[in-house]
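The structure that follows is given in the form of structure tokens.
One chain of protein is taken out of this complex; the other chains stay put.
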Amino acid sequence: MLPELGHFALILALLLAGLQAFFGIVGPAVGRDRWTAAATSAVAGQFVMIATAVGILVYAFVTYDFSVLYVAENSNSALPLMYRIAALWGAHEGSLLLWIFLLAVWTLAVAIASRNLPERFAARVLGVLGVLSFGFILFTLATSDPFRRLIPAAADGHDLNPLLQDPGLAIHPPVLYTGYVGLAVAFSFACAAMLEGRMDPDWARWTRPWTTAAWAFLTCGITLGSWWSYYTLGWGGYWAWDPVENASFMPWLVATALIHSLAVTEKRGLFKSWTLLLAIVAFSLSLMGTFLVRSGVLVSVHSFAADPSRGRFILVFLGLVIGGALTLYAWRAPLLKSNAGFDLLSRESFLLFNNILLVIAAATVLGGTLAPLIADTFGQPTLSVGPPYFRPTFLLAVIPLLLLLSIGIHASWKRGRLEAAARPLLVTLGIAVALGAATVFGFYGGRHALAIVGIGIGSWIILSSLLDPVDRLRRHLSLSRAVLGMTLAHIGMGVAVIALTGVESYTSERDIALSAGASAEVGGYDFKLLGTQPVEGPNYSAIRATVVVSRDGRPITTLFPESRTFWVQQQTRKVAGIYNRHGTDLFVALGDDLGAGSWSLRAQIRPMITLLWLGPLFMALGGALALSDRRYRLARAEARAGVKTPLGAAH
Amino acid sequence: MKPMLVLIAILAAGAPLCAAWALDPARLTDPALQARYEVLIHELRCVQCENSTLADSDAWIANDVRRQIREMLTAGKSDQEIKTYLVSRYSEFILFRPTYSWRNAWLWLLPVVLLLLGVSVAVRIIKQRTRLVDNDDADVLPS
Partner (left out) sequence: MSPRFLIPLGVFAALVVVLAVGINHSPEVGVLQSPLVGHQIPDWELPILTDPTKTLGSRQLKGQWYVLNYWGTWCIACREEHAALLAAQRDARVQIIGVDWKTDNPTEDSDALEWLAKLGNPYSQVVSDHDGRTAINLGIAAAPESFLVNPEGVIVFKQPMGITPEVWKREFLSRLPPHSTVPPATPGAS
């Protein structure tokens, strides 16, 4: 009974989304104010319906309702509660429902905040969001209904994929999807401006916080996925340039360009049509990521079960939505001109370089990811593209970007005046290089001398970012949240660069075969296998090894790597034993039983790995801080007081 | 419908193998050969788990291919001979790094071309805007 209600709720949501789209777009176009106002009501109704559907599906999972096909495929009577809930997004149908739900949440948030926006503009934004909602719900109902019944009901479920039975994986999709879907808001703001035929002078200021929020969620989502694969998949790898990973990275790169481009548009009314284009592209890449993962077009360890018919539907949807937006762009963007100017060494210039390099990086990743497809289209044998391609080509664009970052944050708007910053910059550069040299030659005995470059660049970014804030604090001047946020985010970037350099250069890794009592040396540490024992979990049987890690004869920690075999799906998942010592991970994973009490193990020493998680965390926190700046709240206060924002030409 | 089921079945069959990871303590006694072996297994793709290297894959076929490489190394074959043999059986796809050939040229040239394009765009925009800088009295919004 309930699942049918859930299905019905989705149908109602579809209708409401359609109404939201219609009233939101047509209302302002024909000047009917009552229609325009109706868009907001549709939002609330749609949210209620979708929340109901999600609630019903969660209930079905929690109560072991195996008469629902999706629950039967992804759950089991022995599955712990946390994973029964997380199973909601464990496979295609449910993850789509999650997408739809998050879209409804963002739309609701925009609807609430839109009291401070001009009514017609807000209605258009909600209208475009309604179009997106409509398409996704239609897709779900037509091809991927999570409420389909299994008749007769299964006696027990097929269990959630063992890989997903992990706290990190439980949280990664919701956070990541929040980011993906959040880019729809920037997209809608851009479409609304294009539908209106003008860009309100405050448009950039309205759009920025939404975009930064989505970007921060994407940052966290990608990092969570990376962290999870590091400790779960067993080989300690955190990034494989897998097509699905790239599908999340490309929107992130473009979204980063977008938040910087928005800064220029807000400050100087420049790059207006470029910003619109970036907003469209960022969300398009989000949508395309959705397509790639579900259509069977690219083979990946991450893909959901492939289905070409679903792929066709999404492709048509993609074509209509993005094609429509880009047509709007071709029609309206030429109207947006600006006569503002800037110097060669101005902040606008550096942000221009930032945007160009980020877009090049994203395009390169896109080319590499689609290369097998492109080769196939032209009848060529499949191309092989992996890390050996992505690493050098990505660095080609990113290293100049990182170097320019340290310089660019000191450039002033419009008039480039870097003379004042020249000396501090050179001094910090010197310190950074010294730090790099000290690390490479002092700590690591001169191995991988090129690491000086990475550590130097990262350190320079951190030091350079601190120059201005420290100076202002010394002079007892205030620091706005926007500046603090920006500083923190850039420092996070520097930290991440240092971490990546360190982890890539100085990881020690070895596969060792040990019998009980034997030990082996890896990266300066001794790993001794004490023994193994069988262990039972709630829905798995495992072998747990006891490994003592010592250095210079003194024991540091005991690790318990496991190999878990899940009863229902008969699949094995490894759980590594990890201990963090001063930012370095001591990592051991259990391999195969070699017989006669001997086991294979993979031991790794991963220096600076903690920084790898800390860097992106700082970036996301910086973003959160920046978007809470008072100038966005000022707009709300003004609007409430009835102060009208000035119309007219750009600055 | 059927082909789709087959594919889903294949992916389902392959998935657990690919989700695991490799642990192959088998080593060659000659350290020079062992060094070449380690480089090779990182440069070749696991043919079943297509986004893992031979070094990182637990699939049985990867085990067999690694053993094949060890045997060929011990038999005195060169790295190129080993790669050529595997490519002749599995196509260039088994090479993790795409080869440099006319067919792949576009892939390797892409970043370079984009960079040149980017530079020319930057030059054009900066030229245009620096010319406008003195004419425009527009205020910069206070930060």
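The chains carry the letters A and B, assigned in the order they are written, with residues numbered from 1 in each.
The rule we apply is simple: a residue touches a chain if its C-beta (ideal position, glycine included) is under 8 Å from a C-beta of that chain, and two chains touch if they have at least 3 such contacts.
Since we're looking at a predicted model, the values are computed, not measured.
Asks: Out of A:2, A:26 or A:318, which is the one that touches the chain we can't see?
Replies: A:318
Asks: Out of A:327, A:533 or A:580, point to the residue that touches the absent chain in the complete complex.
Replies: A:327
Asks: Would you indicate which residue among B:65, B:95, B:110 or B:126 is in contact with the undisplayed chain?
Replies: Only one of B:65, B:95, B:110 or B:126 touches the chain omitted from view, namely B:65.
Asks: Considering the whole complex, not just the chains shown, which residues of chain A touch the missing one?
Replies: So the residues of chain A touching the missing chain come out as 273, 277, 280-281, 284, 291, 295-299, 306, 308, 311-312, 315, 318-319, 322-323, 326-327, 329-331, 333-334, 370, 372-374, 376-377, 381-382.
Asks: Contacts of chain B with the missing chain: which residues?
Replies: Contacting residues on chain B, toward the hidden partner: 2-7, 9-10, 12-14, 47-48, 50, 60-61, 63-65, 68, 87-91, 93-94.
The rule is simple: only the chains that are shown with their structure count from here on.
Asks: I'd like the Å distance between the centres of chain A and chain B, where a centre is the mean of that chain's Cα atoms.
Replies: Measuring from centre to centre gives 22 Å for this pair.
Asks: Any idea which chain A residues touch chain B in the complex?
Replies: It is residues 161-163, 233-235, 237, 240-243, 266-270, 296, 299-301, 303, 305-309, 339-344, 348-349, 352-353, 356-357, 359-360, 363-364, 367-368, 371, 375, 380-389, 393, 396-397, 413-415, 480, 482-483, 511-513, 569, 571-574, 589, 591-592, 594, 600-602, 650-651 of chain A that touch chain B.
Asks: In the complex, go through chain B and note every residue touching chain A.
Replies: Result: residues 4, 7-8, 11-12, 15-16, 18-25, 43, 45, 49-53, 56, 91-98, 103-104, 107-108, 110-112, 114-115, 118, 121-122, 125-126, 129-136, 138-141, 143 of chain B touch chain A.
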